[in-house]
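Of the protein chains in this complex, one is absent; all others appear in place.
Coming up: chain A.
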Amino acid sequence: MEGEVDGLVPEDPGRRRRVHGMLKLYYGLNNEGKDPEQSESLDPCDINGPHFDPEVYLNKLRRERSLAELMDEETCMVKQIRSLDSDMQTLVYENYNKFISATDTIRKMKNDFKKMEDEMDCLSANMAAITDFSARISGTLQDQHAQITKLSGVHTLLRKLQFLFELPARLNKCLELQAYAQAVSSHRRARCVLQQYSHLPSFKGIQDDCHAIMDKLAQELRQKFRDGGSSAKDLSECVELLLQLDEPAEELCDKFLSHARSRLESDLQSLEAEIRPYSSTSSVKDASARRQSTAAAGSPSDTSPKMSSLPSPNTDILEFIDRGCNEFVSSLCLVITSYQELFINHAQTGELASKNIPQMANGKLHAFVDDLAVRYFSIVERRIQEEKGVGDNSLLVRALDRFHRRLQAVAKLLPGSAVPNQGTEIVIRAATERVKQYLSALQSFYMDSLTDVRQALATPRLSVGASVTGGGTHLGGPVSSRDAPTSLPELLSSLSASILNQIKSVLASVHLFTAKDITFSNKPYFKGEFCSQGVRESLVVSFIRFVCHSSRQFCESGGDKGGSTPPALLLLLSRLCLDYETSTISYILTLTDEQFLVQHHSPVTPVTTLCAEAREAAQKLLNHYVKVQGLIISQMLRKSVETRDWVNTIEPRNVRAVMKRVVEDTTSIDVQVGLLYEEGVRKAHSSDSSKRTFSVYSSSRQQARYAASYTPSAPMDTNLLSNIHKLFSERIDIFSSVEFNKVSVMTGIIKISLKTFLECVRLRTFGRYGLQQIQVDCHYLQMYLWRFVSDENLVHFLLDEIVGSSAHRCLDPAPMEQSVIEVICERG
């Protein structure tokens, strides 16, 4: 009702709402409570509120308003009441017609429903009649229906029976036509029935017939399977059928694999046969030529025919690997694919999947592949091991690359297989082995070059005596053959250059392992460990170590007599090591690091350590050189002192020849050392040392010492002066380390020689002329040796000691006049 009111009053919503609200109030429909005004207006003075109390309102108005206001209020209220009344009237008019029409409608409906009721009754009566009829009809048709059903059942049964009876013949026919699939499906359909009714003799007969035929069929299938010549598709069909015939899958797998194995093994055998007759060092050229020709002739990927392989004795490694890849690996891949096709992928789709066949088959396949791969790897490895010549690394690298690459195919086919990893390991081993071979090749190269150098040193050369500076020229005697092998520096530079070249070429060869186009070069091993541990450490560093070590061995094993190693070689090696220390090592290592972009994960030998080793070796060699040369001169001096009868010698007229020899040798050593080492620093010479004839020797100090020892009255003072002198002079280490320069080396050699002279003199007893001879000899040495040493006082001191000692050991010490000595020495 209210809705209608709403619809019919198209007034502005505000007013309508209010009107509506008031009407509602009026009719007591206060259940909505939506209007905020209503809930708020508890004020009894609110004329619109529900709790309006006219009395209170009037009292309030009267109390609060003036008369005029009251009057106004009254008119206003009257106005409002009037408008409300008119509103009410309007509403009543508006709705009156609707009420009327509604009443009419209801009345009409009442009449219609009555009519309808009658019709419905009629309908239900009709329906009852129909049901009755229908029941009667079905009752009459019942019997016929049952008969028809029975008949159709018999018909089906008969058809089945016919199928069964015809089955053997049909199967036979299939067999004849080789329609195996049809036969199998037919048999499968009949199988259960026959099984079920096998107690009936006729069925039994049929079953037996069928079995016989199916056995034959299975036999034939197996035969076909075994022949294996058939195409993969046939084979797969075969296997599928056999599986359907309840042939055990495991057995089939085994058969398949063993069949494949026999073929693969023949491949392996032919490979193996190739290794055996391999004679290791025979013509590589020939082999590579053959490789070229085979590569040209047959496409290498051609897999189907087993290359008519009479094992050729000298296949090179690349050819060998090629064959291995083409025959073995590709057949293996084929086997894997077809096997997977047959037993794994196929089985997964069919009902066979439930029998865990894929897993089983997979396991078998892995075992099979692993087994064969192991054999293959062992053959390959044996072949690789035979690859000893370090001539052409690229061949090996390419072979390994191919080997590795082909294994990737297996990896793709058999994701979980360990085969590719094993293959990578083989490659790694081969690479490591290669590095080792290169190291030993480098080492033997080094030793060979040393032998060459040794020979070059040993072969007598045209002496360059004429150009020898200083002492050599005036000696008159033939300049010794040890003198200045023309080209010590040349030898050194050629030696060091050839070693460096060799290292470079080896590095280049080894670098092939990490070339970008090689598949295995991106393996972490080849990126990291191979570079740092393999190449840097075990090749380059080891070689440098070897150089140092072998150099040191020259010092130790060379025999203390210094016979076995020519001193010049010692000197040369020492310079070589020193050069290594200063530049070559860091150069080589930088080169290596650059070429191989080594990222050092593990600690590597730092350059400084190697340099220190090289320096140590250089030092040892130089010390040993000094020692050996010193000993050679010492030996001369010692023999000369020991073999002479110094008591009964004649008055000296000449410098003894051995002294000349000493000076000669010293000069030639000086030249030799000068070729390789810098001059070095000497202490400032006294002004007169540049003159050939200087007279430090006859200094007053020396004279005083003689005097003291000749005066019989002062036996206690004999040693006093010399002791005091020694107190103030530095202690001399005879066999001490030398510095890397010529002066230091020469000082060392002269020290050793003179000290020997001194000790020998002290063991002898001298006559007057013996002493004088020593005086002459010492003066002669003095004249020539000072120029070689860093501190000429050292020579003075040692010679003083010699003369002093011989004076002590003299029975009749009457020294020779200094002037006479000088004259004798001048005369030479």
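What we mean here is this: contacts are C-beta pairs under 8 Å (C-beta built on N, C-alpha and C of every residue); 3 or more make two chains touch, one makes a residue touch a chain; residues count from 1.
As a convention for this text, contacts and distances are computed from a predicted model.
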**Complete:** Among "Palmitoyltransferase", "Electron transfer flavoprotein subunit beta", "EARP-interacting protein homolog" or "50S ribosomal protein L14", the omitted chain is listed in UniProt as "EARP-interacting protein homolog"
**Prompt:** If the hidden chain were put back, which of A:220, A:254 or A:759 would touch it?
**Reply:** A:759
**Request:** Determine which one of A:66, A:124, A:455 or A:648 touches the chain that has been left out.
**Result:** A:648
**Request:** Could you list which residues of chain A touch the chain missing from the display?
**Result:** 559-561, 631, 647-648, 712, 715-716, 718-719, 722-723, 726-727, 731, 733-736, 755, 759, 762, 765, 767, 808-811
